[in-house]
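Removed from the display is one protein chain of the complex; every other protein chain stays in position.
Chain lettering (A, B and C) follows the sequence in which the chains are written, and residue indices restart at 1 in each chain.
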Amino acid sequence: MGEIARILRTHLFHGVAVGLVVASLSFVVVNLTRGDTALEIAIARHGTALTNEALVEQIRIEEKLDQSLWIQYTRWIGHAFTFDLGRSLVSKEKVADLLWYHFRHTLVLSVAAMLISLVIALPWGIFCGIFPGGSFDNISGLVSSALVAVPHFVTGILLILALSIKLQWLPVAGFFTSRHLILPAATLGIGLAAFSSRVVATAIVDVRGALFYQFARMKGLAEARVLLGHGIKNASIPVITFIGLQTAHLLDGVVVVETLFAWPGIGKLILDSILARDIPVVQGAGLLIGLMYVAVNASVDLICIVLDPCRRDPEAIR
Amino acid sequence: MNSYKYCIQAENLSKSFCRKGGKKRGLFSGFSIEVKPGEIIGLSGPSGCGKTTLGDILLGLKHPDTGKVFWNGNGINGSGKSSRMALRPYFQKIYQDPPTSFPPHQTIEEALTDVVKNKYSIGRKDIINRRILAAIKDVDLDKELLKRYPRQLSGGEIQRFALSRVLLLKPIFLVADEPTSRLDLSVQAKIVRLLMRLAKERRTGVLFISHDPALLRVACKKVLSFGR
Amino acid sequence: MNEILLNINNLSISSMPEHKTLVGSVSFSVRRGEPFTLIGETGCGKTLIAQALTGVLAKDLSATGSIEFDGPNLVGLSGKERRKLWGRRMFLLPQEPRLALNPTMRVIKQVSEVLRYLRGQQPKNALKNAGTLISDLGMSSSRDGRHYPFRLSGGMNQRILLAIALATPAEFIVADEPTKGLDADLRDSAVRLLQNLVEQGKTLLCITHDLAVARDLGGNIAVMYGGYIVESGPAEKVLDSPVHPYTQGLIKASPENGMEPIPEHVLSSMKTAWNSSGSRQMEACL
Partner (left out) sequence: MKVMAYIPESSRLQVATGAFILLSVALLSMIGPHLTPDPSTQNLSSVFADPSSEYLLGSDHLGRSVAARLVRGGANSLFNTLLCVIGSVLIGVFLGLFSGWYGGFIDATIMRLVDITMSFPGILLALLIAGLIGGGQIAVVGALTITGWPDYCRITRAITQNVKSRPYVEAGVLAGFSGRFILRKYIFIEILPQIAVLATLGFGRTILNISSLGFLGIGLAPPEPEWGAMIAESLPYLRQSPYLVLAPAAAVSITVFSFLLVGQPLARALKK
């Protein structure tokens, strides 16, 4: 159990560190760089035409932007720990509500993408794993490299071209019915499946080449019994570790795909708020994404601990 | 080298190490040893009882918890760092797993050339070659093997090259850490006999570590044992 | 059930692409219930023979000659037929015990698995029997049995392998270097365990470079060098009054008998006799 406590402690430490870094980074970067934030917000709220000196000053006082940077920063950090992330400078909504609304959409999209990637990757990988070196294995190696090489937004565009424009099956963008979910989830899913199928294949090949696998055969067990009893569990450890890491990297893809398909997720939110220089939302969203990332890494470590007894025991003679 | 009575002495050495769990486990304590030039002392005991650690302490690679080590009369622990550096090449070691005692991406000749160049800082190729050829003749290996990489040689051959590398440095004291435990009987016999001959001829003190008491009875004048 | 369990004559193994003979024509036979030890140094081809017998020879090596196992010749059989013999009729104990065990399965389960699927015992019953097998070998089935292989020492893992050997219905056990890398005292207990196998009625073929193991096991032995058998016969006769100079040299080379290196002329004379498979490249290649 000591091992699990140690893992939780390190990831908690990472979580706090990531949170602090995100918050301070966005705060420092915005305030030290060009442009007067109050002016930017005025434009964002009322459009360039109506913005005048008085309006900018009014916003500056209203949003307490005139106070020294240090006070603004400590005020925000204080609030963050009490989960009061303040209000969006542009739409005045509570940041927490904004985050929750967008987070749910990203969650739906990510889960759908994960499912699609598993549905594609597992059978593909297992087949390549059981018949390594064959023509199918080589071709799928190239295909998976190609799919990895194509950026998420390009896959998305290709899917739009094919399914929405040419075949008119699916809507191009937006978020109304579940049919809108298919394209973005597929885009993300294909990208993930490309890599995980290779990992599944290599994991199976490595396990079936291992000495203990040969020895299990020597014990007189039938191939199916050996695969089920000895193969699956040992092959699943590297696969689950990779899929865990992949969920963490899913966030990178989410930002791009949500922008392409106008999917109101957390990625789109943080991008829009950065472009609109809406600091509290940027800080809130950054904090949430950072913590999501850390949470996924932590859960992957824990799953590996449960699956692989060797890691559970620090005294193990490797 | 002024020949002091003992090539190496050590008084009441003790060492313990703490495992990951923080528990301290004593390896040995109050251990003393003196090795005269040309004398082979045996050290036997089950694996994991600290034989290698003692060898490293005598060679100054590790520090003892208590006790002092003297190289050719001068202490090497604590302040004696400068004297230790000066005497460094005279205290050598040969290893248990021959294939990893030579760098994998260099041929044996390149590895031995590095040793000679560094120790005697000679640049001239012919002088270096002459020394190397002399050293490998002592361990009766032919020069064609010099061009090979360690992975292209058998365990016995590499161990003899390791001995030739030690000879190039004209050692006063040598730790042989289970040098033949991974070799076949006939190869082991050849190497142990070779080691005994070279120790006598070059008046080098040897600490011979092994878990095989019969081997030590043949090779060594005196055998110390680490029992747990 | 005839007297001779295994009869091998002029078995030879060569590497396919360049047809280099690794094992010349080798002939020996193993009587049922009587241990047989194959002695030789690194590169003499003894492990290849063990692999050829049990049908796990590498794909780029080919074996010719005849291996009659309780009647039929195994050399011609297909992979599938050879596999039917594994566990049921013959069993190979590999060199590295820890690597041969499944790292994510408790050791007692790896023993009971054999009892369940090969002897058709019920799961609970199989676990109990596996426990007794493990405790017979001097380990506590409740504590050690529940561990994973990485928690057990080399010696203990080896006992688990022997427990598995006893669990299988196979009557012919091939042990490949059972004492490699073991300390002096662990070596003696390993040999006692092998003797235990023989007492349980298994026929043992032991592959080793350790003369003491051959002497302790008794039965017949064959001394190999450079892919050929140089001398064979009952253990006491060969070890106490060896005929061939290489055997004599080998015995004198062991520390107990004065550790005299084998004279150079003995080795060179043998090499010229079988120049096609000089031990030089083989010693390097293994």
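Criterion: contacts are C-beta pairs under 8 Å (C-beta built on N, C-alpha and C of every residue); 3 or more make two chains touch, one makes a residue touch a chain.
What you are looking at is a predicted structure, and each value in this text was computed from that prediction instead of being measured.
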Touched by the hidden chain, restricted to displayed chains: A, B
From A:Leu161, A:Ile232 or A:Val306, residue that would touch the chain that is not displayed: A:Leu161
Residue among A:Ala149, A:Leu167 or A:Ala224 touching the omitted chain: A:Ala149
Per the touch definition above, residue among B:Arg165, B:Arg182 or B:His211 touching the missing chain: B:Arg165
Residue of B:Lys36, B:Lys68, B:Arg88 or B:Arg193 touching the missing chain in the full complex: B:Arg88
Of B:Lys36, B:Lys68, B:Lys119 or B:Arg148, the residue in touch with the unshown chain: B:Lys119
Positions on chain A contacted by the hidden chain, ascending: 10-11, 14, 17-18, 21-22, 25-26, 29-30, 33-35, 138, 141-142, 145-146, 148-154, 157-158, 160-161, 165, 248-249, 251-252, 255-256, 259-260, 270-271, 274-275, 277, 282, 286, 289-290, 293-294, 297
Positions on chain B where the hidden chain makes contact: 59, 61, 88-89, 91-93, 95, 97, 100-103, 105-106, 111, 114-115, 118-119, 162, 165, 169
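Simple rule for what comes next: only the chains that are shown with their structure count from here on.
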Dominant interface by contact count, named by its two chains: A-C
Longest centre-to-centre distance from chain C, chain (CA-based): A
Where chain A and chain C are represented by their mean Cα positions, the distance between them in whole Å: 53
For chain B paired with chain C, centre-to-centre distance based on mean C-alpha positions, whole Å: 35
Separation of mean Cα positions, chain B and chain A [Å, integer]: 55
Multi-partner residues of chain A (each touching 2 or more other chains): 315
Contacts with 2+ other chains: residues of chain B: none
Contact footprint of chain C on chain A as seen in their complex: 210-212, 214-222, 225, 229-230, 233-234, 237, 307-310, 313, 315-318
Chain C residues within the chain B interface of the complex: 41-43, 183-185, 209, 211, 249-250, 253-256, 258-262, 283-284
Contacting residues of chain C [partner chain A, same complex]: 54, 56, 83, 86-88, 91-92, 94, 96, 99-105, 113-114, 117-118, 148, 150-151, 153, 164, 168, 170
